[in-house]
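Handing you a structure now.
Yeah, one chain of the complex is gone here, protein chain that is, but the others are all in their spots.
Each chain carries a letter (A, B and C) given by its place in the written order, and its residues are counted from 1.
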Amino acid sequence: MSGTQLLPSIYLVAAVPLFWIAVGLIGLAHQTQRAEHARLYFPLGAAGGLVLAMAAYPALSGEVHAIVLPLGLPDLPFHLRLDHLSAFFLILLGAVSAGISLYAGDYFALSRYGNVRLICLQYHLFLASMAFVLLADDAYLFMVAWESMALASYFLVTTDHEVDEIRRAGFLYLIVAHIGAIAILLCFGTLQLGQWNYTFDAMRGNTLATGWAAVAFLLALVGYGAKAGFLPVHIWLPEAHPAAPSPVSALMSGVMLKTAIYGLLRVTFDLLHQQIWWWGVAALTLGLLTALFGVMFAAVQTDMKRLLAYSSIENIGIILAGTGLAILFHSYNMNVLAALALSATLFHCINHALFKSLLFLTTGSVMHATSHRSLGKLGGLIRSMPWVAAIALIGTLAIAGLPPLNGFASEWMLFQAFLLTPNLPNTYLNMLVPVGTAAFALAVALAGYVMVKFYGIVFLGLPREPLAHAHDAGLMERAGLLWLALWCVVLGVLPVFAVSALDPLVHALTEGSLQESMRKSSWLFLTASSPEKASYGPLLFLLGIVLVWLATFLLVRRFYHGRVRRADPWDCGFAGLNARMQDSAEGFGQPIKQIFEPFFRLERSHPSPFDARPAYFSRIDDRFWYWVYVPVIRLTETLSALVGWLHQGRIHVYLIYSFATLLVLLLLIQ
Amino acid sequence: MLVLGFPLLGAFLLALWGNRTWAAEMNASMSLLTLLAAAALTARTIALGPMTEIRELFLVDAFNVFLVALTALVGFTTSLFSRVYMRVEQERGKLSSAQLRLYHSMYQMFMFTMLLALLTNNVGILWVAMEAATLATVLLVSLYRTPASIEAAWKYFILCGVGIAQALFGTILVYLAAEKVLGAGGSSLLWTHLHAVRSQLEPNVLSIAFVFLLVGYGTKVGLVPLHNWLPDAHAEGPTPISAVLSGLLLNVALYAVVRNKILVDGALASHLAGNLMMGFGLLSVVVAAFFLSRQRDVKRLFAYSSIEHMGIVTFAFGMGGPVATFAGLLHMTAHSLTKSAIFFAVGHAAQKTGTQLIEHIGGLINTSPAVGWGLMIGALAILGVPPFGVFASEFLILTTAMRDHPWATPILLAALGVAFASIFGKVQSMVFGESTARRLPHPPAAFPVFVHLAIVLALGIYIPPYLADWYRTAARMLG
Amino acid sequence: MSLSFTNQLIDLMAALLLLIAFAMLSQRRILRLIHLFAAQGLVLAVNTFIVAYAIARPELYISALITLVLKVIVLPWLLHRLIDRLNVRWDVETLINIPTTLLVGIVVVIIAFNLALPISHLAGTITRSTLGIAMASVLLSFLMMITRRKAVPQVIGFLAMENGLFFAATSATYGMPMVVELGIGLDVLVATFIFGIFFFQIRETFDSLDIHHLEKLKDK
Partner (left out) sequence: MNPGYFVSQLLQTLLAVFLAPLMLGWVNQCRAWLQNKSGPGLLQPYRLLLKLFLKDAVIAHNASWLFRLAPYVVFSGMVLAVSIVPVLATDLPFSPAADVIALVGLFATARVFMALAGMDIGTAFGSMGARREMLVASLAEPALLMVFFTPALISQSTALTTIVEALGHRELTLYPSMAFAAVAFLMVLLAENARIPVDNPATHLELTMIHEAMILEYSARHLALMEWAHAIKLMTYISIGIALFVPWGIAQAGDWAMMPLSVGVLIVKLALAGAGLAGLEMVSAKMRIFRVPEFLGMAFLLAVLGMLTHFLLEVNPT
């Protein structure tokens, strides 16, 4: 469809965040009893999300629209721009937030913490600021929206601020966010190339010297990385996500991280024209390291939300790696391959947004049902909350990268992109690739391990502690979850449509396109550069499985009466089975600890075999904290100690200061 | 010239009846009248452009009229705040009625001297007014008669007195240079005349003069290393005074510096003055930022943040150029509004918890959401978090710095980062967490706080065109 | 009398002023300090008077009169009463020992002269050479404020600095315009009163005028 007959789409798109702000303010003003307040306003926000997604969709292939608002600085009013890239991420925001908001209606109605009116305001401001980040077309509006986003989410994270690790988490989060913002500001400063013009159009116009371009790229990598959670600025992520209420974690992990990816793509592919091969290598390496790091830490977590947070780091790493590949190909003008890598990346963005928010929401339901967050206490919820369990299963399979769900589709494309790197005219890179591919494969495989741990321990087996009043999710919660799960399945089974919808955007960014390779194959098959090289037909997959399943089922039934006798579990004939004999979360993580020991900073104490009351203690720290952050903090402290010495409290000293200043200046100007 | 009349009148009246129960209301109403007069004056200036009054004794132009308006506004809101605050202090028996009378009358006196300093056309009178401002506030700083407050006041007095003496020497030198051109007599100290002939003034004299003026008035601005009086005075005086000190006095002192800078620039045709100011500004920002993390007294904390922001503004004016100067003016406005709002909130917090020590303040948001959110939002605003006005000006300053002095930008940003970490960490622990505050019979004066913050927020998102033009004309004037 | 003669007189006065400044710097006893301060005021007054006579400026007579009244009579008298009331006649111990202070003072004087040189050339007044001395005495009294440990001498140093400024004003520029003169005079007067108030406050809080009591406020 062309954007011409849908000209006002940008106005509609820009109207949605304003609507969100309005909802927030009205919600703030509206005094009513908690449950009905939440159930009234959050679904409104969900409706806004739907509208946003639908309004942005035409722009994915349509032409670019830009408007200037009469707000902002006198010389630099707010510029809004709706192009392919922003459209894609707006759709992501709208579609995912719709599900989350719907869910949030029930969630906040039931949760005890915080003042729901404030939460409503902050939540919708958060949504609106994300939308404006995606729409911004000048540095000022971008920074404003960017920081408002950080701020709103900070307040949401610290909703339950009596707990001091939550406060610490929020603080850490905001600090890192601020550092990132500083880097981004510097990046824009580099991009605008001396003439004081901070609209993105002007930056597009500039062509930077290679050195400065590299500086800008690295600044962007740091700045956006601080939001996305690249190594080593990931430090806030596993703290802040668990601290936040689940819908907020879902929004942050699912959508907010993607805005950072958006920024990175915007700078790298849109504002900077040229790319240099080593940027790609840098991004690729960093991404893979991040992915491995994330998945390993996820494997050893004992708190389900921390586990998911680390898995977010992993997925972000994969996305970054994909971006790196795209840059790499693009820098060698291999546009089709760049297009492949980029579509894979974007596709993975939306997939991760879907299943990660889905899983975070399920943790929310679990916490409401059991008021536990630690894996060590949960178990067997598939019986008490079948709905959530079923939906969570879809999310788990998707995030574990299993066909025929969406996670696999994007990872498949990424693998294809990796396998096409031998065409790069650089032997070292060719040699590098197998290693990269290996790391990627390892990360993906470990993700499967992590997810089995997550699902198995939370939903399967026996409850590790007596879980009273575990009940299934409410209607709105189910609706929100189903919405997300639905898309996981649809995108998984029919990835071709998603990829071809992405094609104009990818073409705009890389001048390459997957069209012809897709034209050669049918809509059933997802293909890489060309169908005979590789293809993947998830629908056939699904059909095949279902057919065989039905066949076997019927055959078995023909053979057999299908009666089932219930009995106690056999368990190799051992009697006296109890729940504590199951694997604990630590137990599940233990082999990973063993194998990848050097990655962790471990503190362990094993009980001696003859211990009367054996106790096992194990704590895992992030090495980066001690490598990067502690030294910086020390430095600041020493510096401020030095400076503090200036202030001696003796008036004579102060007089000497000013006397000296006077003399020095007088001599200076002679 | 009602602008000057009202506070002077107020000073006398309150000197007589400043201890009555309605003194606070009277104080407020006087300030309100001043505000109205200032508003009228502003309107007229916008309409008719710059003008001089009473045999050129007074000058009103875009630059000072906006400061006048700002001063009057903050003066008014602060008087509203001090109404509530001082009542509590009095009930706690911290103040005798005589002290209260002194307080009220000196408050008006202080307003008068500042307005005089802003409005006068005579560089000499400017000096006199600045000195008078010091004299008016020094007794207020030691109002509580505690050892700490007396010490603070003494340092304030000596350091500012010495500084101001340097400024006088500078003024004399300016006069010396001026009389060569304009001949002896009163007219050669009139800024308008000086401005007219500034290109003919003897550069050597003026450069030396500027050093003395910068060191002199800079002491009052609180530039490092002349700043040492500032945290003490802010921390020990009554909170309304801290609010006006860092909200207004610093601005006025900086105004004096800038006024003279214009002359010097004209005479030297070099960037000497600008460079000096940039140096001081940068030094102040960095040093203050590192001081911040060591503070345990909340008012000292924000006093240092004032130093930091004055450094930023000085840096901006030092860079010069339309955008930077514009940003400097904007930052002045945003800073004095935000900072005074913060001090209001801090004052209430200190009264509710009975201490100024940061570690003993906590969970304000639970006992009194108004104060808690006021402090939180104010702190975020002062830290330059969008969408507040402070960010707008910092954005402009930084981006200009990136163009003109790229080397300075990372330093500034690093300092801002450190400041962010230190201030925010402390504020968070005060606002959130378990509450240590207790309720007071009087509701806090939420109105001034949120009015200020609302204006600052508005400045960040939308600067009305007339305001923008106004800043622009001022910026053009300062070159 | 001829211009040159007045010139010489003025230069003499300048020299006297500098001398007194050094004397103050080296002076140990508060009472003497006050006397020296009064003397300085007297020199100023005379100097102003001579200038006024030399160039026939009536308003300078007035300012000479003001100086006489204020700085030779009122302020010393006030200070006297203060130290009587607070009985702080005892010796002043300085932070740095006197000889070093004097050495620093000499360095300062050299700097001041060099600074003043270019200015004096263009200062077309009959009193061009005195600007350096004025600056020197300002800086010297600054130095004195730094080195003294008691409150009263610091204040005297402050006032002496004011004197130096005033001398600069008269000698270099035949005095500032009247308004400013009055303003300055007023400020100085008020300042002195406030100093007085402070002395009492400090006294009653610390029962001593030693400033090292005032060193509590610092950043540990």
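Criterion: a residue touches a chain if its C-beta (ideal position, glycine included) is under 8 Å from a C-beta of that chain, and two chains touch if they have at least 3 such contacts.
Predicted model, so just to flag it, every value in this text is computed and none were measured.
A.B. asks: Thinking of the complex as a whole, which visible chains are touched by the chain that is not shown?
C.D. replies: A
A.B. asks: Hey, which of A:Ala29, A:Met431 or A:Ala615 is the one touching the hidden chain?
C.D. replies: That would be A:Met431, which touches the missing chain.
A.B. asks: Any idea which of A:Gly263, A:Gly280, A:Gly512 or A:Gly537 touches the chain not displayed?
C.D. replies: A:Gly537
A.B. asks: Can you tell me which of A:Leu18, A:Ala445 or A:Leu602 touches the chain that was removed from the display?
C.D. replies: If we include the chain that is not displayed, A:Ala445 is the one touching it.
A.B. asks: Which parts of chain A are in contact with the chain that was left out?
C.D. replies: 379-380, 382-383, 386, 389, 393, 397, 400-403, 408, 412, 415-416, 419, 422, 427, 430-431, 434-435, 437-438, 441-442, 444-446, 448-449, 451-453, 455-457, 460-462, 521, 525, 528, 531-537, 540-541, 544-549, 552-553, 556, 559-560, 563-572, 574, 577, 579, 581-583, 587-588, 591-592, 594-595
Quick note on the criterion: only the chains that are shown with their structure count from here on.
A.B. asks: Report which interface contains more C-beta contacts, comparing A-C against B-C.
C.D. replies: Contact tally favours B-C.
A.B. asks: Which one of the chains is closest to the middle, using the mean of its C-alpha atoms?
C.D. replies: B
A.B. asks: Just curious, how far off is chain B from chain A if you go by their C-alpha centres, in Å?
C.D. replies: A distance of 44 Å separates the two centres.
A.B. asks: Nearest whole angstrom, what separates the Cα centre of chain A from the Cα centre of chain C?
C.D. replies: 71
A.B. asks: Can you check how far apart chain B and chain C are, centre to centre, with Cα atoms defining each centre and the answer in Å?
C.D. replies: 31
A.B. asks: Can you list the residues of chain A that touch 2 or more other chains?
C.D. replies: 644, 647, 651, 655, 662, 666
A.B. asks: Quick check on chain B: which residues sit in contact with 2+ other chains?
C.D. replies: In chain B, the residues touching two or more other chains are 154-155, 158, 162, 208, 231, 291, 294.
A.B. asks: Given the complex with chain C, which residues does chain B contribute to the contact?
C.D. replies: It is residues 122, 124-125, 127-128, 131-132, 135, 138-139, 142, 145-148, 150-155, 157-158, 161-162, 165, 168-169, 172-173, 175-176, 179-180, 184-186, 188-189, 202, 204-205, 208, 231-232, 235-236, 291, 294-295 of chain B that touch chain C.
A.B. asks: Along chain A, where are the residues that touch chain C in the complex?
C.D. replies: 644, 647-652, 655-656, 659, 662-663, 666-667, 670
A.B. asks: Using the touch definition from the top, list the residues of chain C that touch chain B in their complex.
C.D. replies: 115, 118-119, 122-124, 131, 135, 138, 142, 145, 151, 154, 158, 161-162, 165, 168-169, 172-174, 176-180, 183-184, 186-187, 190-191, 194-195, 197-198, 201-202, 205-206, 211, 213-217, 219-220
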